[in-house]
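Of the protein chains in this complex, all but one are displayed in their positions.
Chain naming follows the written order as A, B, C, D and E, and within any one chain the residues start at number 1.
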Amino acid sequence: MNRELLTWFNGRLVPDSEVRIHHTDSGFSFGHNVTDSARTFGYRPFKLKEHIRRFYRSMSVARINPGMPPERMEEIALEVLEANLPVLDPDGDVWVTQTATGGRMRSTIGRFEFDRPGLLIATLPLGFADYAHLYEKGVHAVTPSTRHIPPQSLDAKLKHRNRIFFTLAEFEVKEVDPEGFSLLLDIDGNVTENKGANFFIYRDGRLRTPTTRNCLEGVSRATVLELAREEAIPAVEEDLQPYHVATAEEAFFCSTSYCMLSVARYNGNVLGEGRPGPIYRRLIGAWSRRVGMDIPDQALRGAAV
Amino acid sequence: MNRELLTWFNGRLVPDSEVRIHHTDSGFSFGHNVTDSARTFGYRPFKLKEHIRRFYRSMSVARINPGMPPERMEEIALEVLEANLPVLDPDGDVWVTQTATGGRMRSTIGRFEFDRPGLLIATLPLGFADYAHLYEKGVHAVTPSTRHIPPQSLDAKLKHRNRIFFTLAEFEVKEVDPEGFSLLLDIDGNVTENKGANFFIYRDGRLRTPTTRNCLEGVSRATVLELAREEAIPAVEEDLQPYHVATAEEAFFCSTSYCMLSVARYNGNVLGEGRPGPIYRRLIGAWSRRVGMDIPDQALRGAAV
Amino acid sequence: MNRELLTWFNGRLVPDSEVRIHHTDSGFSFGHNVTDSARTFGYRPFKLKEHIRRFYRSMSVARINPGMPPERMEEIALEVLEANLPVLDPDGDVWVTQTATGGRMRSTIGRFEFDRPGLLIATLPLGFADYAHLYEKGVHAVTPSTRHIPPQSLDAKLKHRNRIFFTLAEFEVKEVDPEGFSLLLDIDGNVTENKGANFFIYRDGRLRTPTTRNCLEGVSRATVLELAREEAIPAVEEDLQPYHVATAEEAFFCSTSYCMLSVARYNGNVLGEGRPGPIYRRLIGAWSRRVGMDIPDQALRGAAV
Amino acid sequence: MNRELLTWFNGRLVPDSEVRIHHTDSGFSFGHNVTDSARTFGYRPFKLKEHIRRFYRSMSVARINPGMPPERMEEIALEVLEANLPVLDPDGDVWVTQTATGGRMRSTIGRFEFDRPGLLIATLPLGFADYAHLYEKGVHAVTPSTRHIPPQSLDAKLKHRNRIFFTLAEFEVKEVDPEGFSLLLDIDGNVTENKGANFFIYRDGRLRTPTTRNCLEGVSRATVLELAREEAIPAVEEDLQPYHVATAEEAFFCSTSYCMLSVARYNGNVLGEGRPGPIYRRLIGAWSRRVGMDIPDQALRGAAV
Amino acid sequence: MNRELLTWFNGRLVPDSEVRIHHTDSGFSFGHNVTDSARTFGYRPFKLKEHIRRFYRSMSVARINPGMPPERMEEIALEVLEANLPVLDPDGDVWVTQTATGGRMRSTIGRFEFDRPGLLIATLPLGFADYAHLYEKGVHAVTPSTRHIPPQSLDAKLKHRNRIFFTLAEFEVKEVDPEGFSLLLDIDGNVTENKGANFFIYRDGRLRTPTTRNCLEGVSRATVLELAREEAIPAVEEDLQPYHVATAEEAFFCSTSYCMLSVARYNGNVLGEGRPGPIYRRLIGAWSRRVGMDIPDQALRGAAV
Partner (left out) sequence: MNRELLTWFNGRLVPDSEVRIHHTDSGFSFGHNVTDSARTFGYRPFKLKEHIRRFYRSMSVARINPGMPPERMEEIALEVLEANLPVLDPDGDVWVTQTATGGRMRSTIGRFEFDRPGLLIATLPLGFADYAHLYEKGVHAVTPSTRHIPPQSLDAKLKHRNRIFFTLAEFEVKEVDPEGFSLLLDIDGNVTENKGANFFIYRDGRLRTPTTRNCLEGVSRATVLELAREEAIPAVEEDLQPYHVATAEEAFFCSTSYCMLSVARYNGNVLGEGRPGPIYRRLIGAWSRRVGMDIPDQALRGAAV
């Protein structure tokens, strides 16, 4: 790759390495930021409208005004993608990421006054090598002692970058397995989500996923529920506890980047058959058909490069 | 001020405007950062060792290794201050701020690998104009509906910049009073702290402040407790509820920048006499004597410039 | 109005001004009371049977025995209404209120002995002027810091007059907006209800209302669910958080007196379009058709008198 | 007793039977009221100033303005007592009760407007017969399933008449023992208080009483702590659980009327020796000396009349 | 009965009186055990496969490996039953119980090492006399102050013998009624289960039972739901509070041994009509038809022997 990728930053396209936030910007110094990311399949964005709609919801809650309607933001995202296509690996795919910050605070004590918000729209390549080998092997889900933040403090449905608690939880998980995936509980002991993924189990004839009380209203989660409907697999949203996970027949994470990864072990114990099961296979197959490519296969080929 | 202030950033002094974090640095994109700030009085740092000690505790919990001992960091801070003195207002004072980030993540799914951490040490001027008028008037403390994050999710004793929940709480407070100060409860309904300050009441002959279960182990808080001991004012750390605040004789916030601000109203009701009371005056007087300057007076003169 | 309204009080009709509870009656001094209120449309009671049924449930839980079957209580209520019709404004309408108290306690320490219970049945006019202007403008919903009482302490499904916590919460709300409507959270941070109304949002194609875990099993709430079924609007009962409200397309309160009022703002932010939306309009229209009068219009005309 | 007792009610002395609250007064219909009661010993009020001080705290939190300073209220209370002395049993004693209500609400939806507050000051005789026999026998403390209301909903330190949850809890207790005394837990399982009394245990050489997080800042509780100090009995305020009670050497309730009653059984099990123990005897002895009369003896003589 | 019943114990059939666990076996000394029990009707096991399946789930969570597949365990259970038939009362029926223990711990501090697990399979007679008289009378359900253990500590879906908290709760219940049945709440105040039974109410036209968040995934509970479906009685799983129980039209417990017992009183108050109601009768009738015997009648005849 000879030319650097370009990112839209506060009104213009700049080399991505120049997209830097000043240390006194509220987006960094007060964590006053929100974000959202779609991905492409064959460089066609998947559910970009849904991601941008959620991004506008996040900005509304965080009281950040982007100064443009969602339709315009979608156009810009497509323009950024278009601009970067020449330098992108033709067999790869990208994240399509929007991030907004509150701007520099003019007063930090007493009155609340911000400069105009910051906005960036980037299309960075997916990192197939990080996870391609996990499609067949499945992942090891581990529940750390750290609990998810309750919604009366900070709602998991708001998508932002204040993720230090996820990072600290992940450190605990890596003590069990350097490739472990965190599966956090809420403060009542219900299963919630991974730092970057929603979670499903299959048990007693039904696909089950936590309600969104303590997890993201994931676009991938919605996709899994759509695919289950198409495949006539009954699915419910309900409170789940670790006992449910430990005694599930199958379990998987779903996320924008890798779509779905099966859970082979939970807290050191084999889960179900210890490998991707039939429900997982049907759903990732259906997803692959919908986007016109074999999702695990693309990652494996991409990782091999 | 002709010359720009300099900030130590990853090993060298640069103009502060160049101290920017890339959007994919974990310190921004995963909120993987910690920070701490002392202030100066007459450009002599106050309790800098205590702030740096707490900063090392924060880095240890966040598993960020600064690559230097605390003594060296203190030296650098003093060097930065020294370098900036020529361009600083002789009647002003500065924050002495350390911030560390986790560095760019090499893998965001599966393994957990970071580039080397980022570190910045800055000495930026205090913003007297924001709060000088509040010393005599007192502030309006308002309890929002948002609750502080419980320690099993993210401990308030860890000082970092993942403060979006504080910002959202502050928005609620500003609906009541554009200059209101948030006073958050924890999820059990106990009083905790302001987004940037600890909190005390005086009631029934004793100074009372929340335990650090759900608030920062504030250096200013410790200073108030020391001054109270010197002034023979009995003081306890205990759970407090809004009823205690509403029926207190006096209340105040304490923070690195303004040291102490009295609370004149709470949730719209007058608190005590509705103006700085005798206990507040004794303590801020003792603090002023300790640092050799009249703290409110400096701010008022600075704000008038 | 020349003659005073009559109220049934412990067995006979008396002028309403004489319906007073002695300060040592347990209904006042121990809050040992339950209550329920229907309203009329064109002086025809609406769902009076349902209200009286719930009143009997409340009396059963509070261990107050009214000494008559529900059918007899309904007859008395209709007799009171009949007796008052001559002095009521022909264009107005009334509350139909039942209240029972535990009676004077013969012993307050040790044994638990009560005199016979008190019972009153009143038909007082609705106060159109209080809220008529809010039908078109919509209301400002505000979430105070006070949380609803959890059901293990006192169940919100029991309808009584021990409402001081609602009053204290409302004082907080009035600091934000003198006409604000409280929308309380439960101690887990879920949305519950207003001091006198249930709550709905419309979002993602579905009408959503909190379960009755922490709110009244409202008769108006049941009416809205019936009307939604008739109008083929999908509806669910589920846990909702402030994020849901802030990102809803529409929201409204429902209550016996005003039936439905749309929410235009939430915690200072515009909600949806900031005015009564299409779902609200369909439902209040359907309700109006069911009772044979334009509900907002009656209130507006009544308020103008 | 030929002449009826007089009570001060909204500005004048009236026969107590005429002190009645209208059913639409917010003090009844919204539970918007606060109260406090001292008692006399030989018709000399005990700690009346402390009770009135707490009453003013309660009124301040409930935003009820009595329109007079505490000194004037104390004078009125003494005048009421003086006026009633001729008709009171010379060997008896009275409650000295203040109660305030919010007044009639002019609007119950939208704006919050009240007529002027109601205020009553009464001196009614203590009911010795209810509890005199319990001084020697001790009481049976029973923990019901109902939990005390948490302070984030309604603070137990605020003294009001919204006590239906206490009444419902007491009904549970009376199923175990018709003379049982409720001892409620908070929602975390800590011991709190009885519906009208604070609670102490003696265990491992120390008197222990719950903190006031979830119980009244009782004037009798403060008296017990003073007496313990005088008697050199170490005392602490701390979280207690039912295990502590079940394994205590002694336990007792304290309240304005009966001062102290020992606990002989807890949840059906004998507690300690099953009768008033040495610590209880020392403390009630010290209290009796302080007020110049044998407290249990007065009650026994009064009950025998 | 001349010959003693035989029980399968660690590989062979022995007289049941010899089935004893050493005091240092982890199954006793650390409570490291799991269990499950089916019953027979006319000595035909009912849903034995379901019980054994749940037993394998429990063993998996408790990390106890029985060393045989579920099919083999079922065979053994049938063999034990067969072996005991000659000495069993022809009109009676038996429990079919599996219990596994972790085995003796070789190290209790530091490393975690166990000897091979213990396993017993027993077929002991049902105790009709304990409960036969309750079919017609109904039972008295009582809610104790003790709360069910939350799933983040120990999941109620895991079936083991660490039931001391149930026993302590039951002692509280027996203070109210020597034949009372405990109905525990969870720590949020939701209804859960009896120490050995699930719980249902019928209210507002629907059968309602708590979700399995805080209670066993009962095989009898599943049977009731199946029978309700067959009988076209709408049924839901949802959070229930004591208010729901107190205001229910009917309520009943269901358990392996007695199948279903109606609730006649709740916390001392009559529930519904105070005797087995029509829904209960339909369901127990349907259950009786399914197993080919009148269930209450068998118990009554058995108890009369």
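Note that in this section a residue touches a chain if its C-beta (ideal position, glycine included) is under 8 Å from a C-beta of that chain, and two chains touch if they have at least 3 such contacts.
Here the structure is a predicted model, which is why all the values come from computation and not from measurement.
The hidden chain, counted over the whole complex, makes contact with A, B, D, E.
When the whole complex is considered, the residue among E:38, E:149 or E:295 that touches the unshown chain is E:149. Note that of B:61, B:124 or B:303, the residue touching the chain absent from this view is B:61. Within the set E:29, E:211 or E:269, the residue that contacts the chain not displayed is E:29.
The chain that is not drawn here is touched, among residues E:49, E:116 or E:163, by E:163. Where chain B meets the chain that is not shown, the touching residues are 57, 60-61, 63, 150-153, 155, 157-158, 188, 211, 213. Mapped onto chain A, the interface with the missing chain covers residues 142-145, 147, 171-172, 175-176, 185, 187, 189, 242, 267-268. Summarising the interface, chain D meets the missing chain with residues 185, 188-190, 238-239, 241-244, 246-247, 269.
Following the convention adopted for this analysis, only the chains that are shown with their structure count from here on.
The set of chains touching chain D and also touching chain E is given as C. In this structure chain B contacts its sequence twin chain D using mostly different residue numbers, the overlap staying below half.
Look at the CA centroids: the one farthest from the centroid of chain E belongs to B.
Rounded to whole angstrom units, the spacing between the C-alpha centres of chain C and chain D is 33.
Chain geometry summary: the mean Cα position of chain B and that of chain E are 57 Å apart. Residues of chain A in contact with two or more other chains: 61, 63, 150, 152-153, 158, 188.
Contacts between chains form some other arrangement here, matching none of path, ring, star or all-to-all.
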